[in-house]
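Here we show just some of the chains, and they stay where they sit in the whole.
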């Protein structure tokens, strides 16, 4: 039950960092949606290693192949399966790690859960698993564009370590974000963030930060009001991304410092539409979108892999030490931006299709 | 699809603030678990209105009736249904609200979604919906105690507005928390928090805060490693509680200010068990419990109902003003503590049963 996401637009991811490859099966995609392999590949390229000199130098081309569900550029309504072959595997780099549990990785917990573990690398806990999510979201993106044109979903690096970007969620553009390798929305912070990441990497250390994501032009009425609240499904989606430790919507934790009088969003009419004059709700009220910008933030801890000797234990229960090796990200945030967008896109697409089931007939 | 929670231990809640009542159907509960009506009622009493002079004075007895699934104090393995009749309804108090959208409530979004809305009060968005969750969790609590004795799940008020409690998650007790009407874990903060809530209420205003929750003695190996990570399901569970705006596990947002060297939790052996010397991971690694305390925090915004005139619009699209009436909580946190515990209990019970499906046979 563990690798399925979504209720109507359902994705099933599979694959480990070793073995034949990784991928995804998308079930529940409406038919007649235009989808091209290029669009999928483009999104995969945004998350792949080796794309710039501040991410891991592993060179994984991550070339997508569509096995089914799309013909002549249109979805058939049948399951869409996409695979990406594993290539640049260097099991040798991981030999020591097969025996010693890497601190703050999933080595020990996989052993505790399954009694067996992939012999090298992160196995299923590898970030390669997110390839399937990103590929599926590229398809979902086309569903949104076809069924409800105008919805924009943009994420950017809000902070790296203690460096904060100043970004206006209402106006920031994809061009601005993609114009720099950090993927921040604040041009003034690009150089200092790059500098920080490189310094940390040189030190064999790692850092985290916060990614912010906005959904603009979301129609009101999406989200199921009890357990599958839009913010609840977004929270789950974000906390399912490796290395995340926190989630906020709208005012978030800072909102606990306001009184109700300060926090409430007054309604008023604008061009015949119900709008709010402030947006501390973050675009969602009672679990359902209200038509304002949906604004969320996700906390990413520093990468667990560091090039320092650390205390740990072996799988046979002996205290030992382990020094990080291999080629990893000193800061995952630039590559996590497309993953945050992907998960937000999957949640929104699923809720858009769910809403069709129960839509009022007038 | 909106009112079901859980995969194996599944609950289905129902009911509005008006109408015959609210309740829950629990499906997937193992048989032969001892469950008493008293245990269920006791938990409902912890969340009911009118329990102290800092919560809403509405007097709802919230008396539970078990319709099925339990016989002679033992679960039968069949669906357990529990209902609580609605009583103290005063639709008159809400007349104006039926026409005017209350700011930061779900009135507008329900209309946008369904094209119809319960005529008075919060309808399905009412906090009464959480009665079903709390009743179900009281049953789940017994499942845990029977199948895996020793697991402790405790929540407490960590902050009210800008007042912070100092609580040690490793040692705080239910007795301490229940000994004060705020349900904080820090005796030194009780009076000042009560004072603050009363002042805010006198002013017709409202405040929020943070609830912290610990799961102690959780066995390692629980949680599904991809989408249904333990922290992802906890995040969804918490964000599904009305008025929540944020979720953290372990180091949370503050963890983004640390480097990997500072953040990683070294492993070492203790009494033949794999343990960590710090716990910035918050008891979960790679989505799976590692046996350390699971520690989460949930942000609650200030209650939307305030006794001040606010700008809003009518359901027919005219700008207007609305003054809050009725009997509401100036601060929901004391009553939200058992709800946070309930949702954490439901997530843990579900994952404990899920793990049985895939457990290794040795």
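Should a chain be cited, it is by its letter among A and B, assigned in written order, with residues numbered from 1 in that chain.
Quick note on the criterion: a contact is a pair of C-beta atoms (placed from the backbone, for glycine too) under 8 Å apart; a residue touches a chain by one contact, two chains touch by 3 or more.
Remember, predicted model here, so these are calculated numbers, not experimental data.
Asker: In this structure file, how many copies does the full complex comprise, given 2 in place?
Answerer: Oligomeric count for the entire complex in this file: 4 copies.
We adopt the following convention: only the chains that are shown with their structure count from here on.
Asker: Can you grab the rotation angle between chain A and chain B? Superpose on CA, round to the nearest 5°.
Answerer: That rotation is 180 degrees, given to the nearest 5.
Asker: Using CA atom averages as chain centres, what separation in Å is found between chain A and chain B?
Answerer: Going by mean C-alpha positions, chain A sits 26 Å from chain B.
Asker: Which of the residues in chain A come into contact with chain B in the complex?
Answerer: Contacts found on chain A: 1-5, 7, 13, 101, 103-106, 108-110, 112-116, 124-125, 129, 159, 161-162, 200, 205-210, 220-229, 231-240, 242, 244-253, 255-269, 272, 274, 276-277, 280-282, 284-291, 297, 299-306, 308, 310-313, 317-319, 354-355, 358, 360, 362.
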